[in-house]
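Just one protein chain is left out here, and the rest sit where they should.
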Amino acid sequence: MGVVWHLAKRAIFLVITFILAIYATVVIANGGGRVDQILKDQIYTDLKQQYARNPAFQRLPPQEQARQFNISYNSIIEAQGLNEPFFQKSFRYTFNALQLNLGRATQLHSSDLSMRVSDIIFERLPRSLVLFTVANVVAAVFGIWLGLWMARKALSAFDRGMTVLSVTTFVVPPWVYGILFILIFAYVFKVFPAGGLTSVPPLPPSPLILAFPPLIAAGLLGAGYVVYARLRSKYRLVGFGILGAGAALLLVWGLVLPADYFKDMEWHMILPAAAVAFSVFGSWSYTTRNLVLQVMDEDFVFAARAKGLKERDVLSRYVLRAASPPIVTSLALTLAAAWTGAIITETVFQYPGLGLLFYEAISLFDAPVVIGLTTVYALLLVVTVFLLDVTYSLLDPRIKALRR
Amino acid sequence: MTTALAEMPTEIGPEQHSSNIVETDNLTKWFDVGLGLFRGSLHLKAVDGVTLTIKRAETVAIVGESGSGKTTLGRTIIRLLEPTGGKLLYDGQDITHSAEKRLMWLRRKAQMIPQDPYSSVNPAFPVYRILEEPLVIHKQGESKEREEAVMKALQAVKLNPPTFFANKYPHMLSGGQRQRVAIARSLILNPEFILADEPVSMLDASVRISILRLLRQIQQQFGIAFLYITHDLATAKHFADRIGIMYAGRLVEEGPVGSVLGEPLHPYAQALMGAIPDPDPANRLVVRQSLPGEPPNLVDLPTGCHFHPRCPIAQMGLCDVKDPELRELRPGHRVACHLAT
Amino acid sequence: MAISAPIGLKAAFLEAARTKSGLAATAMLGFLILLAVLVPLLVPFDVVRQWSNPGQWSDNPKLVPPEWSEVFTGKRQPRTVIIPPAGQSGGFDHVRVSFEVQGQNYTIVVLKQSFDFQADAFPSEISLYMTTMFGSKSPLVRSWLTRPDGQEVQLFEDTPSLRASNVSQFRPADVITYSLTYPSFKDPSYQVYANVKQWLISNNVTTSGEWGELFPSPTGFYSNPPKAQVLLMAQLNHSMLDPRTAQVLKGKYSIKFEVDGFSSVDDANARAVVFGTVYGLIGTDDQRRDLLIALLWGAPVALAFGLAGALATVLIQTILGAISGWYGGAVDELVQRTADFYLIIPTLPILILIGILYRPSLILILFILVVFGVVGATTKVTRSIVLQVKEEQFIEAARSYGASRGRILFRYILPRVMPYTFALIALTVPAFIFLEASLSFLGLGDPNLPTWGQLLGNAYGAGPAIFYTFWWWVFFPAAGIIFTTVAFALLGYAFDKVLNPRLREQ
Partner (left out) sequence: MPTLDVKNLVLWYRTRKGPVHAVDSISFALEPGQTIALVGESGSGKTSTANAILRLLPKNVLRYDGEVEFDGQNVMELTDEEFRRNVRWRGISMVFQGAMNALNPAVRVGFQVAEPLMVHYDVDRDEAADQALDVLRKVGLPADIARRYPHELSGGMKQRVVIAMSLILKPKVVILDEPTSALDVMTQTNIINLLKDLKNTDRLSYIFITHDLGLASELADLVGIMYAGELIEVGPADGVFVRPKHPYTGKLLASVPRLRSEEAPDFIPGAPPDLTAPPPGCRFHLRCPVSFEKCGWSAEEFIAQMDLLQSSGEAKDKVPSIASMSAKSPTSLLIKPGANGSVSDFVQKLNAFVAATSEKNRFLKSIESVQGKTKSVEVKLYETTPPPIVGTEWRAACWLVTEGAA
């Protein structure tokens, strides 16, 4: 009850914040009416060209030409609401954006040639989601594992070395690693493709759900391990079951499904994912190490050790559990930043996700796409923050009890 | 007359003296603890009607368990907290609801010594600056005079040689020495009243006694009144003139040390005394009498006498209905119990 | 056995500087700061201001690696040789004879100079520059290259129509460029191919048919033009026809111009550049710009930008966090909610949006970044530290002796927070450097000032494929950014270690 009420409050707050953020975006994007002017110019030139190709129109006298032109021009402007006062317009834009009614692109289109911004975005969204979720999950799992290991070997040469590595790698964003990785692995050693989504000409996209099995498998493996290691005796079988399901899914995915398209896609995803993971794991490992060391100083950990628990159990059952809520919170920013950081990473790798779309939209000055993307990014951030809230309240029993 | 003076409190002259430095009348301090929707409707009654008088140059000990409201009482008396109700007089002046700005004179005359030697002094300042700070704030003296005052204060707390200690940072000092610095800081403005909130509870036994002796000596030397807040009845016995015992926000017994500890009248005071062992090998052969249960929740206090649910002699129909008043049963010795005689 | 964290910024700094990572960070930052101070002295700002002026860089070879890269190829790579105009030391020898025949004035100018070429590879380009001064009629200009083996090859013949008022000055407006490597069709230097072909056929190195196969010219022009600098400077045998097998003829080459003028005022001057295949310490970009200059100037720009941004945001955040923690209540709530709000705003996309819409200058970018960083992680960190310090009893004691709330906040609490603030500044600098780099990478940076991110962006803009083949263009700016940010990260880490004693040895 307490948790639900708490989360409901958070959700309401986040929705309000989201609306405000979108509004801010609209205001900034339209500041000084620049976008409107650009749109008007575009309509103007389009119309000009349209009329220029029309012989009947050419035959009209110049005055009549101008009059007709003005009529159609103004009616288009009117229809698109471009001559409303900005204040009014900004609300309409915001409202449209909130409904994900993002309008039509001026230049860009999706692979099936739709120019609706939402079509373009939703074609790209899963690719980005898959790439960045996989990379962040890999980085988190590896980082937490490394952090635990570092804490266990605290102050050894291994710990010192890894700490410095973690600290120095996580300040550098993934796209810089991307550049170096491509230089090294794609051009010097030629082991991975330099970029792109696939090497073959893109096949018609299959249901994207197929791209998720590795993710689901990873989740199952993780959950299975937790159930197996954390709970005892009679739950062990359940843990084994979940673990097995994860492994089976992975096997089916790896061996049975001969989906070349996806395998090729994965092959292309390795280098960008590695760049993202390399730039992120350090903050997980460093945070985990410090928090674990901090918790290891607590009396209840000492007590657990005195009770004769194995060191491994002390770490997983006592230390990690107590350290996990702060680990999750302190990394909220990292995760949130990953979404928008994708813009340049994807550009470097020519990975046709949201980020590259953003870059293309900027290059072609496709304003509706840019605004639409900003909206989607804000939405992604809201969802991420909310998911973190949920995780946090599930992890910390003190919240449950205190809010009751 | 008191109200008129409260209007211009900074100009309180030394000729205006009340023999009581602090007087409280039915002082209460409640905190709002309501959660969410019920914010404001629930109160934590930390101090619930305390009437107490502290005379000039006397040490009054307030003894109680944690949560009895003794610390809140102390903070309220030196107006770090604003009372919720009742009346608070300092040197005869009503300061119950005076604005912070109008209390600068009180900030000079009343000081406090905190409990924890590890956080009682600012770790970022050298001892000299710690001691000079109150003088600077009250714009007292030139730097030369301030230096003299600092050295004098260090000598008064027996940090000798003072010049040696003046340049030290707190982390270079032991717990006892830090508490001495805190005491020196409380002396530097020549106060009339010092609130010592468990000043020795975190120190080792041997150091504890030396600090308490020092406080006693200071009280006698400078004629300062002390409110000594403690949970330790034994030190109170040896270092206070009068003693007040608090339970659940109320003063249940109060009087001269000899009288209260010689013949405790309140059943809680009796139990408290019985619960404290002196070193004696015979202790291990007997089972000590104690009270069942735990102190009440201050948000949801029992009706009538707060102590009645744990009281061995409580009479239903009386103790759970009627608030006991402090009655003077022996000379200067008051007790809040319906059944005490 | 509690070890306390050092109190105060100075103590913390001294202790941090003693740790290994602190030492490394100090050394790295010291180097950077020294560089930042020296760069304006070594490379005046005027040079950098010319960054986007192509005329400034025309004497540099295009897209060549750094000089020291020849250790990888094992070949001696040619450096750029410039033969300056007559009148300058080492310039062309200038002989001018003016005479009159049948009332008609003639002037003959001969410009000649030789250069020694001992490298193992061919130059990347050869360009000849000429300026002429003449009367009513354009003079006839011819030019020859004399090789170490005694062969003399005529390069071209031209009647320039550009006239200079003073040939001793080489002003771009008056200079005709004859590029032997990239001649344009209208350019008389295009003749060089025909001349070379004639020369090679006459020496029996090739036949007209073979030439035609090697360098097809279906429309009369070469679709795959021969590399003049290779043919002209290779050992005279059949292998020279293929740049991969051609061998460099080492020795003394001389370039000769002969100008036949038709008035007594006629005069001419020339200049020649034999472009090397390596340049400087870092190499050049596609606009022949010396990347070293941009790389060097990147350091002070990045440092200044990163430090200014980090200082401003972290200090604002610290003060807001401190106020929020110290005063609590409604102020606290407001700051906290603002922080949540900022977390949700997609900062980078909005920045990019602002970048394309308003093309802000570097200073304005900085300002915008600061606005977007008014609250953030530091506010939370500071707030939690303040909440901790607030509980310390000396604060209560201070209130009891009359210290005002402001005094307690600014004199007692903030100094305690400062070491953490400093650590956070060190850790925030990289974020700012990379933000600027990100924007510049997308081409949204300040076009007038080369930054590391802009170099990367330029390289990327030149095409993703060549992006990676010209590694020096990419590697060094990337390395510069990483070096700087790692230095700050190490400094921040050293501070962190000192401030959280639990995290190091007991």
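Order of writing sets the chain letters: A, B and C. Residues in each chain are counted from 1.
Definition applied: a residue touches a chain if its C-beta (ideal position, glycine included) is under 8 Å from a C-beta of that chain, and two chains touch if they have at least 3 such contacts.
Note that the structure is a prediction, hence the values are computed from the model and not measured.
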Identified contact with the non-displayed chain, of A:Leu14, A:Leu108, A:Ala304 or A:Leu373: A:Ala304
Among B:Gly85, B:Pro161, B:Gly223 or B:Gly332, the residue in touch with the chain that has been omitted: B:Pro161
Identified contact with the non-displayed chain, of A:Leu60, A:Leu155, A:Ala186 or A:Ala247: A:Leu155
Touch criterion as defined above, residue of B:Leu106, B:Leu272, B:Cys305 or B:Val335 at the omitted chain: B:Leu272
Residue among B:Thr28, B:Gln111, B:Thr235 or B:Ser259 touching the omitted chain: B:Thr235
Contact footprint on subunit A, counting only the chain that is left out: 154-155, 232-234, 298-300, 302-310, 313, 318, 321-322, 396-398, 401-402
Positions on subunit B where the hidden chain makes contact: 65-66, 160-161, 174, 176, 204-210, 213, 231-235, 237-238, 261, 271-273, 275-284, 287-288, 290-292, 294-295
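In this text, only the chains that are shown with their structure count from here on.
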Intercentroid distance (Cα basis), subunit C paired with subunit A, Å: 33
Subunit A and subunit B: spacing of chain centres that average the CA atoms, whole Å: 58
Whole-Å separation of chain centres (CA-atom averages), subunit B against subunit C: 71
Residue ranges of subunit C in contact with subunit B within the complex: 4, 7-8, 391-394, 396-404, 407, 412, 415-416
Subunit B residues within the subunit C interface of the complex: 75, 78, 80, 103-104, 107-108, 110-116, 119-124, 133-134, 137-138, 169, 171, 182, 185-186, 189, 195
Contacting residues of subunit C [partner subunit A, same complex]: 21, 337, 340-341, 343-350, 352-354, 356-358, 376-377, 427, 430-431, 434, 437-438, 441-442, 444, 456, 460, 464, 468-469, 471, 474-475, 478, 481-482, 485-486, 488-490, 492-493, 500, 502-505
